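Just one protein chain is left out here, and the rest sit where they should.
Chain IDs A, B and C follow the sequence of writing; residue 1 opens each chain.
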Amino acid sequence: MTFANTRKVRIEWADCDPAGIVFYPRYFEIFDAATAALFERALGITMYQMFKTFKSAGYPLARTRARFVRPTRYGDDVTVETTVTFGHSSFDIEHRLSHNGLTCVECAETRVWVVLDPADPGRYKSQPVPEAVREKFNRP
Amino acid sequence: MTFANTRKVRIEWADCDPAGIVFYPRYFEIFDAATAALFERALGITMYQMFKTFKSAGYPLARTRARFVRPTRYGDDVTVETTVTFGHSSFDIEHRLSHNGLTCVECAETRVWVVLDPADPGRYKSQPVPEAVREKFNRP
Amino acid sequence: MTFANTRKVRIEWADCDPAGIVFYPRYFEIFDAATAALFERALGITMYQMFKTFKSAGYPLARTRARFVRPTRYGDDVTVETTVTFGHSSFDIEHRLSHNGLTCVECAETRVWVVLDPADPGRYKSQPVPEAVREKFNRP
Partner (left out) sequence: MTFANTRKVRIEWADCDPAGIVFYPRYFEIFDAATAALFERALGITMYQMFKTFKSAGYPLARTRARFVRPTRYGDDVTVETTVTFGHSSFDIEHRLSHNGLTCVECAETRVWVVLDPADPGRYKSQPVPEAVREKFNRP
C-alpha cells in the first residue's frame, strides 16, 4: 500500500551555505516537514494533534539515505514528492525533490512509531502504527 | 514611505525545542524569509535575481530587537505581517507574528544594503539601496 | 549580583550563509548555548539535569536585542562573554561576541523561568528562579 503527497517548497537564504547552494542538512528538514505534511493530508489533522490523539511520542528515524544529484539555490521553488509504505512496526518514506522537472535529491528513510515507555518514563519504545492511523492511508 | 506584506507560515517540528514550542532563533529565520518575501513581492523577482541584478552582496542586519509574547507550536499556522521603511543608507523592517489574531512575537530590525568592497574583495561595504529597488516600493 | 562566563566557539560552515558570513539567527543559537553554559558552570550540572532537578520547563526569552558590528566567518574562533543579573521573576543576560579582541555582536536578553502550569497542563507559567539556583551564582 502506497500513499503519496506532493508539495512546493521555497528554498530560502537560511537554507544555503557559503557556496550559495542548499546546506545538505537542510534538505533533511525539508524532508521531515514533507513527512509531516503527508500524515497531515492523510489524517486531516496536524502532527501535533495526531501525536496527542494517539499518545505517540513521534516517529523517529531508524535509517536514512540520500543522493544529491543537482544543487538548488535560494529563490528556487522546488517540488517534493513523498510516498509512504507501511511495514509491521515501521514505515518507509521516499522523497524526490526536483526543480523544473529535474531530480535534485532522492531520499529513502525508515521510521518507527514510538510511545513513552510506561516501564521507564523518559524513554521511548517502538510500537505498531495504530490501525486508526494506517487505515487513513488506504483511502483511494 | 511604508510598504507591507502579509504571509502565512506553518510552524514545523524542526522549529520547536524540548519545551515543545518554537526555539526562538527560528523566529529570526522566519523573519528573514519574510523580509525576502517583501522584497520579492515589491520587485517581482527573487532575492537571488535581485542580488545578481543589482550586484548586491546582501542586506545584513545592523540591529534587531524582539519581544516574545505568546509561544507557538508545531502545526500552528501563523501570520507574519512585515513592513519596511527606507532611510538614507539603511532600512527598517517590522514584523508582527500572530496566531488566531493574537500577537505572539514582535520584531524590529535595521538592515544595510552591502556590496563587495572593490578596494578589498572579500569584504563588504554599505551603500544606499539602489533607487531602482526603492521606487518599486512606491507603487500604490 | 552579576556572574560571568567566557567560552570559545568555533564558527562553522553550517553557521554561514551565501554571503560567506554568519547567518544572524545562528548567533542566537550561540547565545542560547552560552546561557546554558553559564548556568552549567554555576550549578555544576547540565541544563537537562537542572530542569529535571528543579521541575523547570525552561527559561524562554521575553525580549532580546542585538547589535551586529562586524561579521564573522567559518573557521573563526570567537569568544563569547556572558553575564547574568537576576531580577525578581526574570533575569537579564548580556553576551559579547568578539574575534581577535574586537566586538562583533552584542546582545541583551531577558528570560523568565517557567514551569508547567498545574491548572492547565501543556501550558507554562513563569515563576521566580528557585533560590537554590540563584544562590549558586553568589559564590565568589
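Quick note on the criterion: contacts are C-beta pairs under 8 Å (C-beta built on N, C-alpha and C of every residue); 3 or more make two chains touch, one makes a residue touch a chain.
Not measured: the values here are computed from a predicted model.
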| item | value |
| --- | --- |
| Chain C residues that touch the omitted chain in the full complex | 10, 12-14, 29, 32-33, 36, 46-49, 73-76 |
| Touch residues of chain B, complete complex, unshown partner | 13-14, 16-20, 23, 25, 74 |
| Residues from chain A at the interface with the omitted partner, ascending | 17-21, 23-26, 28-29, 32, 57-58, 60-68, 71, 122, 124 |
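Convention: only the chains that are shown with their structure count from here on.
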| item | value |
| --- | --- |
| Distance from chain B to chain A - Cα centre to Cα centre, in angstrom | 28 |
| Per-residue multi-chain contacts in chain C, two or more chains | 17-20, 23, 25 |
